[in-house]
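One chain of protein is taken out of this complex; the other chains stay put.
Up next is chain A:
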Amino acid sequence: MDAAIVAGSSCSSSNKVVSMADFGDEPHVLAVDDNLIDRKLVEKLLKNSSCKVTTAENALRAVEYLGLGDDKKNSTTAADIASKVNLIITDYCMPGMTGYELLKKVKESSNFREVPVVIVSSENIPTRINKCLEEGAQMFMLKPLKQSDVAKIRCDVLNCRG
């Protein structure tokens, strides 16, 4: 994994590009953040980028939403999973389960390991960033997010259209 830290690297070399067939023009993003203001902000940023947004106020809620806590959900079809989420953006510092722990759970799950995860944090700590990238985070970005950051995510992680 290369050392491109904050902005992450373009995913053209990895196999994690989400196929267009999965979400058409409006990818569904799960945004996880315990800060109310940040949730509102990320939601607007994503909506401005033509994304459908579901927010979760902590990692546990996110886990519940994804159905990761319940391993016995064998009735979930591949189509259900594909339509669930196309991207997870999560804050790093959250009470209870951190964004890093959420990332691990997602990457350990057979259903969701291909879903790109972007970690955001207000703190620029290289060891933290590396840890997340090594665990499979697509990108690590600094808060507060700007429209240009979301455009970059849209492009690099979700594949620019047109």
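Things to note:
Just so it is clear, a contact is a pair of C-beta atoms (placed from the backbone, for glycine too) under 8 Å apart; a residue touches a chain by one contact, two chains touch by 3 or more; residues count from 1.
In this text, contacts and distances are computed from a predicted model.
Going by its UniProt record, the hidden chain of the complex is named "Histidine-containing phosphotransfer protein" among "Mediator of RNA polymerase II transcription subunit 21", "DNA topoisomerase (ATP-hydrolyzing)", "AP-2 complex subunit alpha" or "Histidine-containing phosphotransfer protein".
Screening A:L60, A:C93 or A:A151 against the full complex identifies A:C93 as the residue touching the chain left out.
If you put the hidden chain back, the residue from A:V32, A:L45 or A:V63 that touches it is A:L45.
Listed by residue number, the positions of chain A touching the unshown chain are 34-38, 40-41, 44-45, 48, 93, 95, 122, 143-144, 146-147.
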